[in-house]
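Only one protein chain is missing from this complex, and each of the others stays in its spot.
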Amino acid sequence: MLGTALCLSLLVFWLTHLPPNLEKLAKSQGSARMSDAEVASWLERSGFDRPLPVLYGEWLGVLPRADCGHCGVMQGEWGQSTVFRQPVSAVILRSLAATGWLMLWVMAVMVPTALALGALAGMREGSRTDRTISVATILTAATPEYVSGVVLVALFASATAGLSPLLHEAGWIERRTLFQGTASGAMTRITFWNFALPVATIALYGTGYIARITRASMAEVMAQPYIRTARLKGAGLARIVLVHALRNALVAPVTVILLQLPWLLNGVVIVETLFAYKGFGWTLVQAAGNNDIALLLGCSVVAVTLVLATQALSDLAYRALNPRLRVG
Amino acid sequence: MESLGWLEILGRMALRFAPVWAGLALILGTGFALRGRLGLAGRLFGNGIGLAGLTIVLFWLLTALFADLIATHDPLAQLSGLKNAAPGSPAPGSSYPFYLLGGDSLARDSFSRMVAGARRVLAIAPAATLCAMAVGVLLGLPAGYVGGRLDAALSFLANLVLAFPVILLFYLLVTPEIRETALPRTFAALLFLFPLLFLILLWHSRYRTRARPWAVGMIPILGLGLWMWSGLALDADPLGVWRLEPGLLTVFVAVVFVNAPTAFRIVRGLALDLRARDYVAAARTRGEGPWFIMLWEILPNARGPLIVDACLRVGYTTILLGTLGFFGLGVSPESPDWGSTINDGRRFLAIYPHAAVVPALALMSLVLGLNLLADALREESLHD
């Protein structure tokens, strides 16, 4: 896993240090009208003309740097962000905290809803409940965040379309819109009105996806011979579902929920951009869009670490839920 | 002139889609008549969800095909005074008297842009999916069938790509700076080689013992394949027929690159499962080579899950293309593709939602259709 992390960071490092990127960096730091020679000399002065492995070693902190000795990522020195003119670590910490709140609420909404819907649908495959839930979850799983976000804003946070004008005219709400179309206010204080839309936007896609998996898993379990055994013992449907089916049916979805975290990261980037919420995703877009190499590298390391950590976690969860894999 | 009401807008739109309705009636009618002989595809006609999915997907396919007939305006033309115009606004002095679904912030016709966007998305998504599946098949089969160190190495590579959040990967790969380097071309040359290699191996393993059919198939595969490959990947087609503009090439490569590892995983899993079958052992005991076993004994029996996956994957690729457009990556600002249009429209979302909502609903319905289709196919193939 450490090997994967190293490989990935090297890859990101190489991609961000390709000549065109460096040239752009030089022009943004120096002046936009630098000649090729001036760019070359700027790069030489900043030390970017040295071989990539050396630069990578210094960034990582295994090779000494001229000014501060071993001061790289491993020592906690993440460099200076050129966009925010602050240390990268400070920017990332602040943005991670903001995103943490978003994720927390997304999980709190998404996981119980998805598991309940999935279990309900899979309990009696082919029933009317199953059909209804299935079509609904296929629909939300087919709606990427940038679509559901746009539709939700148009429905609930537009002064000219959707519900808000109607409610406003009826005098039910004071404001022009029911919900707020941006979440920038949530940076200071989270309220239902500024946070519900971003949370719903991310949760909608994930709910559909996880509910689909829960349903498939539940339907498969309900067709197992041991469920028939339980039924023929004389157990009622409630007992069969709660005691015999759920635990076996949840192994797959729980693993998937954890593997889903990286995908949530995508949703986070889109939603934070759409609702102007200055979290991790928004920071990543700023870093990439403005060629802020140090910040982009920092974001990449955090993102990749998150992904790898969730993979390890889902492995552990799978083992914990599956008595077959436990030793003894 | 008066603006149109919603009923009139819908009526006029339905009229514009006339070629699509005709095509749908023809295809679904023939399909329904022959459903008994079509196997799995025929059984979709008895499945409500499947029929709905099929209809939606066909609708968009035909829309892409007849885009020129359906569109009311040039998707890039701007008409003065129609900036952010409401749906049904009159558009005097143009090729059609109304902007059916309104105008966008640059006074272009939303309806025509949506139709043109369908063509763009459906030109890339299926091709990129096939390309990614070819990569997945050619690497996943040996990983699952041979196993051992080969599997470990390939799986490591796949996990490496999978550990990247997709958006980070896009931001690293699909930038104007990257486009200046040789990276996209190199990647394209490599990735486009896979479909060609797939066909060559398929034919060779089957007919290696018989010279005549071997040559009959191999010559056109090699000739046509290399011609297309040199044109699409290297931009070196001497006749100039096969060509991909550099921006599109980068987008295509990025989408294939993101899709290939998951396709690899699925194929690998299927191969791992199927390699223990008796007919595989039978093929080995009669001295078949590994590629024959992988491509002719294992692959055909993995086709069910792979077709379902391909359906889902086209939908997923559509979402990815939209994501790229949404972040303005790799596409020209003029491009009518749905993602960019949503991105353009979202700035005035709170006031003029139609410009963003129209392509958003279009994208959602296409992906929904594909997912419904995949769901029905999975259900029908399970009930065999």
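First chain written, first letter: the chains are A and B, and each begins at residue 1.
As a working rule, a contact is a pair of C-beta atoms (placed from the backbone, for glycine too) under 8 Å apart; a residue touches a chain by one contact, two chains touch by 3 or more.
The working rule: contacts and distances are computed from a predicted model.
Enquirer: Would you mind picking the UniProt name of the chain not drawn here, from "Fe-S cluster assembly protein SufB", "Electron transfer flavoprotein, alpha subunit", "Acyl carrier protein" or "Peptide/nickel transport system ATP-binding protein"?
Expert: Listed in its UniProt record, the absent chain's protein name reads "Peptide/nickel transport system ATP-binding protein".
Enquirer: Per the definition of touch given earlier, which of A:Ala37, A:Ala66, A:Ala170 or A:Leu232 contacts the omitted chain?
Expert: Residue touching the absent chain, from the options given: A:Leu232.
Enquirer: Which residue from A:Ser31, A:Ser46, A:Gln75 or A:Asn322 sits in contact with the chain not drawn here?
Expert: A:Asn322
Enquirer: Which listed residue (B:Ser3, B:Ser230 or B:Asn301) would be found touching the missing chain in the intact complex?
Expert: B:Asn301
Enquirer: Using the touch rule from the top, list residues of chain B that touch the missing partner.
Expert: Chain B touches the missing chain through residues 46, 209-210, 277-279, 281-290, 296-297, 300-301, 303, 383.
Enquirer: Hey, which chain A residues sit against the chain that's not shown?
Expert: 126, 224-226, 228-237, 239, 243-244, 247-248, 321-324
The definition used in the following text is that only the chains that are shown with their structure count from here on.
Enquirer: Quick check: how many Å separate the C-alpha centres of chain A and chain B?
Expert: Roughly 25 Å separates the two chain centres.
Enquirer: How about chain B: which of its residues touch chain A in the complex?
Expert: 49, 156, 159-160, 163-168, 171-173, 175-178, 180-181, 183, 315, 319, 322-323, 326-327, 339, 342-343, 345-346, 349-354, 356-357, 360-361, 363-364, 367-368, 370-372, 375
Enquirer: Can you check the complex and tell me which residues of chain A touch chain B?
Expert: Per the stated touch rule, the residues are 4, 7-8, 11-12, 15-16, 18-21, 23-24, 134-135, 138-139, 141-144, 146-147, 150-151, 153-154, 157-162, 177, 181, 262-263, 265-266, 269-270, 273-274, 281, 284-285, 288, 291, 296, 299-300, 303-304, 307-308, 311.
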